[in-house]
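Note that this complex is displayed minus one protein chain, with the remaining chains in position.
Right after this comes chain A.
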Amino acid sequence: TVLHSCRIVPALKTLKMSTRPELLAPPEIFYDDSEARKYTSSSRIVEIQARLSERALELLALPEDDVPRFLLDIGCGSGLSGETISENGHQWIGLDISASMLNVAVEREVEGDLLLGDMGQGLGLRAGVIDGAISISAVQWLCNADKSSHEPRLRLKAFFGSLYRCLSRGARAVFQVYPESIAQRELILRQALQAGFGGGLVVDYPHSTKKRKEFLVLTCGSVPTSINDGHKGSGSEDDDDDSEDEDNGMVCVSDRNRPRKKQRTNKKGKGREWVLRKKEQSRRKGNDVPADSKYTARKRKSRF
């Protein structure tokens, strides 16, 4: 088995370095039985998928109340990411377009329910039932026109429209993507925003070409200020607390086209002690910080 995976990993590496899978063939053709098996038996890929899935789950920011949630794994493939979801105690539905990949998932007896379907045709799920959605290395497939009748924009529209509908109030969708170009990433983001999503990009290890990972974090309606800072990696000190400097509570992005789904307000908040600590930190750095008073960290009106 060790020899087997040694032979395969270099082959996949070459493939990955020379061409992206989505440029060779549509996913249901690229991931035939033999590719599906190769993909799942490579320990390097298994490890990467697990890490990406853990990070995506983290970015879902599910409530920490020990109640399992009902999640959607878009482009679940052979069930690698789904296993991470199960390990975290949640139930899930997995959608994929490749029967071969799903066959491997069935063989591995994954705990989620599997669905053979094309996300570009719409997800086909009832409104408001999904507590969160993740997708690992799958959404970029939507940007290719594989069949003559498939215009990527229509498929993206069907996908994001149906996704927005099936997510419950306040739920998030997190996509780990390898966009082919900035134009592709812009296309995906634009379609998401048009469907009513708020949100943005989280980049882990932005300065490392090897470790850099991008996650599109989409929220239903409003943008919470507490979207996680991307992981910085060692040696990068600036912009440390960009997201944490903002006030508690939600910032509502006005959305002309869709009815807003109200975000529940974050009761946890940072507190006066935290603010005082941060001010002290800033003073030590040599910044001009207003003196502390009884008004420091007082609760402001919700419009702030």
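The criterion applied here is as follows: a contact is a pair of C-beta atoms (placed from the backbone, for glycine too) under 8 Å apart; a residue touches a chain by one contact, two chains touch by 3 or more; residues count from 1.
Simple rule for what comes next: contacts and distances are computed from a predicted model.
**Student:** The hidden chain: which UniProt name fits, "Carboxypeptidase O", "LOW QUALITY PROTEIN: AP-4 complex subunit epsilon-1", "Multifunctional methyltransferase subunit TRM112-like protein" or "Electron transfer flavoprotein subunit beta"?
**Tutor:** The chain we cannot see is recorded in UniProt as "Multifunctional methyltransferase subunit TRM112-like protein".
**Student:** Check each of A:R55, A:R69 or A:R185 against the chain that is not shown and name the one that touches it.
**Tutor:** With A:R55, A:R69 or A:R185 as choices, the missing chain is touched by A:R69.
**Student:** Which one touches the absent chain: A:A61, A:L102 or A:A297?
**Tutor:** A:L102
**Student:** Of the listed residues A:I29, A:L116, A:A183 or A:L276, which contacts the missing chain in the full complex?
**Tutor:** The one listed residue touching the chain not shown is A:L116.
**Student:** Contacts of chain A with the missing chain: which residues?
**Tutor:** Per the touch rule, chain A residues meeting the hidden chain are 66-70, 91, 93, 97, 99, 102-103, 106, 113-118, 121-122, 124-126, 128-130, 147, 149, 158, 166, 168.
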